[in-house]
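So that we are looking at the same thing, I have put the structure below in structure tokens.
Yeah, one chain of the complex is gone here, protein chain that is, but the others are all in their spots.
Order as written gives the chain letters A, B and C; numbering starts at 1 within each chain.
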Amino acid sequence: MTKIKIGIIGVGRIGKLHAGHIARHPQAELHIVSDVMISDSLKEWAAELGIPHVSADYRDVLQDPEVQAVYICSSTHTHVPLIEEAAKAGKHIFCEKPISMDYLQTQQALETVKEYGVLLQTGFNRRFDHNFKRVRDCVLEGKIGDPHLIKITSRDPAPPPAEYIKVSGGLFMDMAIHDFDMARFVANSEVVEVYAQGAVLVDPVIGELGDIDTAITTLKFANGALGVIDNSRQAVYGYDQRVEVFGSKGCIQIANDHPNTAEISTKDAVYRDNPKYFFLERYEQAYAEETLAFLHAIVNGTKVPVDGNDAFQAERIAAAAKRSLLEGRPVKLEEI
Amino acid sequence: MTKIKIGIIGVGRIGKLHAGHIARHPQAELHIVSDVMISDSLKEWAAELGIPHVSADYRDVLQDPEVQAVYICSSTHTHVPLIEEAAKAGKHIFCEKPISMDYLQTQQALETVKEYGVLLQTGFNRRFDHNFKRVRDCVLEGKIGDPHLIKITSRDPAPPPAEYIKVSGGLFMDMAIHDFDMARFVANSEVVEVYAQGAVLVDPVIGELGDIDTAITTLKFANGALGVIDNSRQAVYGYDQRVEVFGSKGCIQIANDHPNTAEISTKDAVYRDNPKYFFLERYEQAYAEETLAFLHAIVNGTKVPVDGNDAFQAERIAAAAKRSLLEGRPVKLEEI
Amino acid sequence: MTKIKIGIIGVGRIGKLHAGHIARHPQAELHIVSDVMISDSLKEWAAELGIPHVSADYRDVLQDPEVQAVYICSSTHTHVPLIEEAAKAGKHIFCEKPISMDYLQTQQALETVKEYGVLLQTGFNRRFDHNFKRVRDCVLEGKIGDPHLIKITSRDPAPPPAEYIKVSGGLFMDMAIHDFDMARFVANSEVVEVYAQGAVLVDPVIGELGDIDTAITTLKFANGALGVIDNSRQAVYGYDQRVEVFGSKGCIQIANDHPNTAEISTKDAVYRDNPKYFFLERYEQAYAEETLAFLHAIVNGTKVPVDGNDAFQAERIAAAAKRSLLEGRPVKLEEI
Partner (left out) sequence: MTKIKIGIIGVGRIGKLHAGHIARHPQAELHIVSDVMISDSLKEWAAELGIPHVSADYRDVLQDPEVQAVYICSSTHTHVPLIEEAAKAGKHIFCEKPISMDYLQTQQALETVKEYGVLLQTGFNRRFDHNFKRVRDCVLEGKIGDPHLIKITSRDPAPPPAEYIKVSGGLFMDMAIHDFDMARFVANSEVVEVYAQGAVLVDPVIGELGDIDTAITTLKFANGALGVIDNSRQAVYGYDQRVEVFGSKGCIQIANDHPNTAEISTKDAVYRDNPKYFFLERYEQAYAEETLAFLHAIVNGTKVPVDGNDAFQAERIAAAAKRSLLEGRPVKLEEI
């Protein structure tokens, strides 16, 4: 069996994470990685994983005839040109979210992808999480009937540094984008209207940079359901990732994952350990499975489970949320 | 020790509920009840509870010189005139929620109450519930820091009959009014802006009557916090009454009360019995305690814990929610 | 409707508790109470509850022709003679547990009860608890199939004073007696063999008084099931009262009751309030219902739900446990 040769463009934290999963896959082989910064520790890391080629030039990845698929894990502003080049080079593409901060550019990139007939999967890893998948399955099986209310809680344990906030695209594009995708995923319907409230309650610096750190975003779906997402950049007790879907026949809700099930009773209280700290701990299994799914699609010539349109739609919702916050009014998706 | 003599105007389900708690109180005595419909079964019920006087005319209650306090449990449209008459007669007043569907009338009634110096407590029973009180205490003690997000879930097990819907004042005034009060109670701050989304997803008849059965209402508070309430007229699994307050130092959330703690594991699933069915089961203890608090205030000459202003503010929020739904835009409370 | 007139012999904590429930019952009337110690505060308490007669002589209770039923809430050593006198006087009897520390005496008292045809209910209040009842119902309905394993956890929040330990009859007779009854109740089968391990781990004074404070008692049931009870005189986090029945088709377990459902997440941990502190808080509803059941049986001429034999069997198991601990070997009930 020949293995699929993979390249990765951008091997920061998330690129390395994917590399680990690819390295472990029996049908894939990590052939080359590129990064704008080639440090000694990066070289060591690549050697330990047995990656034969390391380059400072992403073109070495895209032009390598042996490479069948690329992971684009570089900065967001590079995604669109890289997708277009990769598509033209006939490589299948896994691209981190968001594809772009401008959904029109995303649309353009998707057209190129279509034209060249390559696969494009986007990094909405949460769709592969055991908890969220259970919600989606439950809804699709009709166990809770028609969805009426979708509720998503998504809070990070700590805000990113100011440097990151500046280039992040803002809370909606950077953080809530996952929740917008999750809303579509579990409601099994498109969002048609958005109203967003935002506040700066965690750190005034975030406000000075023109962003918010706390938000409640309400949604209307094409199937008539209503939805709400609450976000915070700082939940001191750890990553808070919950979903609830309420419908005509019942309700499903998922709780956080904890590092263990221990419950300790003392004279003061009954307590348990905080939820898993952040996305690396919480979504370890989901990251593994999104790569399995991507490689499965390549090997079997099937569709990817999260495609470019999924990225495009989430970006549109983020754009609508931004406009809603700015203009203080509900915004219809058709305005976007 | 002389007991406080109490009268009740309107002895339907809720009037009878209060009667039971008054009858059991060592410092109170149920002296007279009135109702527009005096049936034999009502007379029997009164005899069993040892209530000496039963009348078809509420004036017999208000004009009885022995009566020190009245419970107004008749239809909402009678509340304002009854409060005014009762105040003028020097009776302390316990009035069910809402005081009126028109907050301006409520305001007028409150002025009369003030003028005559009687006590007025309103029937926001949930403030006395062991779960909700725990949330409030936790917030006031600063355990979760400054509140950032307030989330309230409030779903009834089944919609009321169409006849009731017609005169109910609508979902916001009839049902969500409790949640508007709860929002102020646990946020410990006033609401300054409301945006309401509504839908008819449970029963089209409700829509034909001009009401909604499903709603998501978002709130902004004076202290900067954001809030969201989700309502449904029909949760098939029973009364769903939860609150979550998320703040700078943590989060408190309360789950539903169940009739027992049993967890049953079978080959199919692990299951437990549904939550307590509806308000009579769920708020039994809260109803008992609101009467304790009212009688305590009378006996000790202290303030009541839920006053007329609390009713007035909740009615204003309901009015803002109605307008928001109608006009499809966020509505500031100062507009009301 | 004439009310059943009730007398109480012994109005300490538990006698007063029953008094409250009788006073509230629409078909019962508290006619007389007696106690060896008549203090002013006892008289005041009786006056507040509207009890017309208070006596220092229990014979005033038993000889009162108006009294139909008596609650025997005095010290354990008085139970047997009082039951016999009460039976001879034709009074129905509610007797606190245990009837006697010598099951042979209990047997004798039961014969007198039988001879005079009065009802005798014993104070195994936990059978009326919403959680334990749910377990029993689940077993009887066959939901978990044939019972294989019965597990009971029963731990007090704090040991009683040394003075009480001395006369208590020991951990098995005083405390675990409830659990022996619960074992029979949820297994729906008789105990045939007992093996008890005991230790003094909480307080050496308890050991000096010849008692133990920690125990694990294993049981064999007539239906083949095995059982285990663990006891401690001191659970610093509060009253710990749990049961699990595991069977051929599944398992049911009940958790403790807590004063509220709040879960508080902080940077250190997720915690909730300790379980209800002790039996007065935990079994409030069960105490109310056992009196309802006793009065129901009197009014309707039906059997009581917990009879003298239930007391007798639990006492036999306690005696077997004591012997097992003493002799360091399993003891068959037929030896007792």
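To be clear about the criterion, a residue touches a chain if its C-beta (ideal position, glycine included) is under 8 Å from a C-beta of that chain, and two chains touch if they have at least 3 such contacts.
Owing to the predicted nature of the structure, the values given are computational and were not obtained by experimental measurement.
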| said: Given that one chain is not shown, which residue among C:Tyr71, C:Phe124, C:Phe246 or C:Tyr287 touches it? | reply: C:Phe246
| said: Out of C:Thr214, C:Gln241 or C:Thr291, which residue would touch the omitted chain in the full complex? | reply: C:Thr214
| query | In the complete assembly, which of C:Leu49, C:Leu149 or C:Ile336 touches the absent chain? | reply | C:Leu149
| request: Check each of C:Asp230, C:Asp273 or C:Glu315 against the chain that is not shown and name the one that touches it. | output: C:Asp230
| message | Just to verify: which one of C:Ala23, C:Ile38, C:Ala158 or C:Leu201 makes contact with the chain not shown? | response | C:Leu201
| Touch with the omitted chain, as defined above, among A:Asn256, A:Asn274, A:Thr291 or A:Ser324 | A:Asn256
| Those residues of chain A which, in the complete complex, touch the missing chain | 24, 26, 48, 130-131, 133-135, 138, 143-144, 249-257, 259-267, 273
| chain B residues touching the omitted chain (full complex) | 235-238, 240, 258, 265-275
| remark: Note that chain C touches the absent chain at residues 146, 148-149, 151, 155, 195, 197, 199, 201-202, 214-216, 218, 220, 224-228, 230, 232, 234-237, 240, 246, 248-251, 328-330
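To be clear about the criterion, only the chains that are shown with their structure count from here on.
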| said: Per-chain Cα mean versus the mean over all protein Cα atoms: which chain has them closest together? | reply: B
| note | Per the C-alpha means, the centres of chain B and chain C lie apart by a whole-Å value of 39
| Inter-chain centre distance, chain A versus chain C - centres from mean C-alpha coordinates, in Å | 58
| note | Multi-partner residues in chain A (2 or more other chains touched) are 235-237, 240
